[in-house]
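In what follows, a structure is listed as structure tokens, so that the remarks can point back to it.
Every protein chain but one is kept in place in this view of the complex.
Moving on, here comes subunit A:
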């Protein structure tokens, strides 16, 4: 018995010592590598930035081993694109990325670890490496799990305005609204138009999350040509669609005819009453002040909140709120009006 215990403990102790040795070695290697990369990075960064700004004609030469070179170039390019400097020559950034990173990313997408593949996809998008578009498309079709790798592959293709994305996302019923909006934000306007045309012609063809994302995205992007499309959805049978259209209009800060809002003040859905109040405030539609004061006493806290905030935005808002806080027949309306009067905007 004692002998077994001694053997087991010796084995476990060795495991721990081995673990410690491994950790120390890998940490020492990592720290050394980081120091080297940082050293070269600070040396070449100004030269590369000068090249990207067109102050130098030739790209800086780098005589550094390949693995370190990749990391340094990634950091340099990342720094450059993060600066969001309009004077940067994007062609030169793309050329540099292509020259130093394309082969590695191609290999990573085919044989790399999960982290390597996802990092490659992030940088392919950031550095606009269009030469890898086909690789990314093929990679997307190989993926079996809908995780971050899948999401990023979609984002890359959307950013590259790959035409194949339209039929592809029309077939995906499980994408989240948030992800679809991320894709829409990356796509060119003509791709949005294609999707809106398809939705107008045959709504059934468009997956529900894509419909929702499209409607709200119209407001986010603020394209006035799309307002008739959004307003036409205010009479849609589905209340979720109507709500998204109202949300979109709050982003537009516009409605062609305020009469379109009238019925929503009396909607059985509190969310619609809330959006009606919010939109009235944003557009300062004084003709609806009576409706707003009525909604200040709504059964739903959020409607009361939106109504009082909307009243505050009207030209004589403070006066109306003071009146509401004193004279409204509903106690909750009076409380909310008082709160709104004391609350600083943005809170």
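Definition applied: a residue touches a chain if its C-beta (ideal position, glycine included) is under 8 Å from a C-beta of that chain, and two chains touch if they have at least 3 such contacts; residues count from 1.
Note that in this section contacts and distances are computed from a predicted model.
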What does the UniProt entry say the missing chain is called, choosing from "Ferredoxin", "ABC transporter substrate-binding protein", "Glycosyl transferase family 2" or "Spore germination protein KC"? "Glycosyl transferase family 2"
Which residue of A:63, A:113 or A:202 touches the chain not shown here: A:113
Checked against the full complex, the residue among A:38, A:83, A:176 or A:287 that touches the missing chain is A:176
List the subunit A residues touching the unshown chain? 1-2, 5, 8-9, 12-13, 15-16, 19-20, 23-24, 26-28, 30-31, 113-116, 118-119, 122-123, 126, 148, 151, 155, 176-179, 181-182, 209, 220, 301, 304-305, 332, 335-336, 338-339, 341-347
